[in-house]
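One protein chain is absent from this view; the other protein chains keep their places.
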Amino acid sequence: MLLRRVFQFFVIYFLFILGLMALKYSLNLSDYVIPAPSGIFQTLVVEYRQYSIATINTMTVAIIGQILSVIMAFVIGITGRQSTWLGSFIKVAAYNIQAYPIVALAPILFILLGDGFLTRLLIAAMICYFPVLLSVLGIMSKPIDDIEHFYRVTNRMRWQLEVKIRTFENLTQLTTVVAGSATLAVAGTIVAEFIAANAGIGYNIRIALYQSDLSKILIALFLIGITVAVYQALLELLGTAIKRAWTGR
Amino acid sequence: MSLLCKNIAFTYSGAENPIFADVSFHLSAPGFHSFSGPSGVGKTSLAKIIAGDITSYSGEVSTNGLQTILYSHNKERLPGWSNVDRHLNQVILPSMRSQKDELIKIFGLSDCIKSRFDQLSMGQQNRVNLIRYLLQDCEVLIMDESMSNVDESTRENIILAIKAMFPHRYFIYISHNVMEVAKFCDSILVFRTNGKASPVVMIKGCNIGKGEILSPAALDATLLEIMNAS
Partner (left out) sequence: MTHKAKSLTLPACILLAMVLLVTTSVEGKEKVTYRLKWLRNVSVIGALYAETHHLFEKAGLDVEVKAGGPERDAIREIEMGYADFGVASADQVLRARAKGSPVVVIAQLFQVNPLQWMYRPEEMQIDNLADLKGKIIGITFGGNDETIMRTSLAKAGLSKSDVTLFSVRYDYTPFYRRQVQLWPVYRNAQGPIIAAHLDKAQEKTSFFNPAEFGVKFVSNSVVTKSQTLEENPELVKRFLTALLTGWQQALSLENQEEAIKILLQYETNTPHSILEEQLKITRELIHPTTNLAIGMIDEPGWEQTERIMQAQKLLPMEGVDFKTLLQPVDGVNEIYR
């Protein structure tokens, strides 16, 4: 799975570069508009170390942000699953927060929390949590009647058991959503870095933009892409391992 | 203790006509009783009304001292995260372990009890489900097609064993197998197709127990009565 994902990424990335090169050479564009392959390679050699460290920095924030958002989504999803007043209140609040574009909220966050780690983390978590929340809410508010009936009629149903049953029955969907949300967490972190942080690959992309250096951006995209592909594959493997351990299959 | 239903009528939400109306009957003694009739006449709905799962009906259900009424059906599943034996142990009192073991043996499940629910055949799944309901503290247990996909001889063994092991319990067995119902049930509530004066008729079954021999003539008479009623 891991190798396949990385391979697929390579295919996509090199097709993209190939497309750019076709454009460059067919329109006879200068290296300023689209860098030549040698220029990209040279940038890779020069920036490899710094950009890799920046990407790892971004990934660290993204992963912590994702873990937080998954926890947050589960807490809200579980408390919001009931059709009680509190349940619907939590749902409305969660939806409302999402209605504000993060780019609009970001300046407030930066003023309140500064432009360091915490703000990046919060923005990553906020961007990534909503799809997870929607899935968790959907899953948690849909009864699995053919299993739950017995526990309900024999007064054995507790919320923990209910959550356990619904999680177990929708494990594939949940692991897919969590793995997918990794991309969003990374995107969120990069957006935060781009807007305001002083570290991470998003910040480097911003500098590259200032310097009108497309090679650096292409290298950054490559590193982000490959890291996300590996991270996602690892999450999927983890999901499969959890599933195997829990379902015995 | 008895179960009394008076003038029960029920209409599905959104439907124009009631699925049944004016259903009245009385189960005055524990034992094996049955609801019989073709699909769609309302057997399951009536069972759910009695169990309290459906509340939007008219008429009166008196459970005179029958405190716990459980409704079980053949589509139920056990969670898949551990084997069925562990699940069973979690939902029964420790004092019932020996009874559980006995039932497992009679139900022919000894070989697969350590398997997970989804690894069992449909017949095995239904039997496991039935065992967990049997071991609950209840006065009435409704078994809606609870032994579908189980072969006939095993089914007979199970019914006879249940009758012997739980003589003080009311069972309402919903099944399409008229022969089986006629043979083992004490009373049979036959749902009649539309147009008859009374929507249901209560018929006395042969109600044979363990070791008892059934006379073919008595069975024929009961079967005939059910046929005429429906």
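As written, the chain order gives the labels A and B, with residue 1 at the start of each chain.
Rule of thumb we're sticking to: a contact is a pair of C-beta atoms (placed from the backbone, for glycine too) under 8 Å apart; a residue touches a chain by one contact, two chains touch by 3 or more.
Keep in mind it's a predicted model, so treat the numbers as computed, not measured.
*Asks:* So one chain is hidden, and I want to know which residue out of A:50, A:212 or A:240 touches that hidden chain in the complete assembly.
*Replies:* Looking across A:50, A:212 or A:240, the contact with the absent chain belongs to A:212.
*Asks:* Taking the full complex into account, find the residue in A:95, A:110, A:151 or A:168 that is in contact with the omitted chain.
*Replies:* Only one listed residue reaches the unshown chain, and that is A:110.
*Asks:* Using the touch definition from the top, which of A:35, A:65 or A:202 touches the missing chain?
*Replies:* A:35
*Asks:* For review purposes, identify every residue of chain A that touches the missing chain, sorted by number.
*Replies:* Residues touching the hidden chain, for chain A, are 27, 29-33, 35, 39, 107, 110-111, 115, 195-196, 198, 203, 206-213.
Simple rule for what comes next: only the chains that are shown with their structure count from here on.
*Asks:* Using mean CA coordinates as chain centres, what's the gap between chain A and chain B in Å?
*Replies:* 51
*Asks:* Which residues, counting only chain A, touch chain B once they are in their complex?
*Replies:* Residues of chain A touching chain B: 146-147, 149-151, 153-154, 156, 164-165, 168, 246-248.
*Asks:* Could you pull out which chain B residues touch chain A in their complex?
*Replies:* For this pair, the touching residues of chain B are 51, 53, 70-73, 75-81, 91, 116, 129, 132-133, 136.
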